[in-house]
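For this depiction, one protein chain was excluded, whereas all remaining protein chains were kept in their positions.
Note that the chains take the letters A and B in the order they are written out, and that residue 1 is the start of every chain.
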């Protein structure tokens, strides 16, 4: 890694911790948005920040002559993506007194499976890499189906919520599709983009899909309630 | 591994994915059996299929001159056995509006512990292997005690359910006892059965204890309700 890439990872850490503090401050005046929305946003950003800190410190990746595997990314994702989906699902079920646990468990199971396949793919030889990658894509399709069919149906029960949910779900969908794209183009996949471009992708994307998502979701909900 | 063994693992993968699709189709006409029964059966079979796929692809095991450790089996079990027990417990509590979470957590804790001891035993030298194996057996006894005492008592509150539960629990008990038996006879234990026989055991047993169990449970519940 170049020292510029190092700086990028430190920069990411600072952004994430600042976001976490921001969500904490926001939670002091929750405006009748339930506490868990803030707690989730705080957990997602601070966990991700620390995971990338490990990369900045030189620990969260394995460098070989052929390629570099940033395993800390998967450590980040395996915790933060379930929390993001939990956050999304709870937004859809905002007015339900009994949350649908089966839907939540299903979407999270598909998600953890997706991240695992990505990790295995990254450690696999080229001949097997794309098998695991494809299995991960299937899981992503399942996640998006749950997002857009049963969860959306639940959100649709309330007019104002419906609009907010569709906005948040669309935002999530767009960014989540970019991850496997960046992955396959980058060092983990065919390797068109490497080094700095690869790093940039995985520094910029999560800022949008974690901090941006959290801001959109929390501020949207704060407006609905008032 | 011989190429016949390889084919067996691919065969297993196909069986499990087919079963998963079958449970999905069934879930489209749930007949008032709650959705989670289907979701659990789908998760169990597809997870297990993918775990064995990793063996078929040559990744899910470690081969040394002395013995082969199929660590993917434990990866399979550590997810699928808790889900099987959850399925069993939810069947017992079918008519309870408040599920007894303490019982569910206890039986799953004992189960995860059992699988872990098996994994450690498999990686341990002969002198320590049987200590871990015995600890696993104790955990299995605890699982069966919970199955047959408190869970059964809950199922007994309703006549029709009681019969169904006893059938399902007996089926599970019989197959689960065969696992440590096959383990101790096979390459992981004293090594009486090795190679093909060992592989056959761990391909046939889970078809019964996952697909068979799921069919028995789901179809039984569908009949009760009508």
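One rule holds in what follows: a residue touches a chain if its C-beta (ideal position, glycine included) is under 8 Å from a C-beta of that chain, and two chains touch if they have at least 3 such contacts.
Note that the structure is a prediction, hence the values are computed from the model and not measured.
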item: Candidate in contact with the missing chain, chosen from B:113, B:175 or B:208; value: B:113
item: Absent-chain contact - pick from A:39, A:105, A:178 or A:197; value: A:39
item: Candidate in contact with the missing chain, chosen from B:62, B:131 or B:190; value: B:131
item: For chain A, the residues touching the chain missing from this view; value: 34-36, 39, 43, 47, 50, 54, 57, 59
item: Where the unshown chain meets chain B, residue by residue; value: 102, 105-106, 109, 113, 120, 124, 128, 131, 135
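As a working rule, only the chains that are shown with their structure count from here on.
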item: Chain centre separation (chain A, chain B; CA means) in Å; value: 31
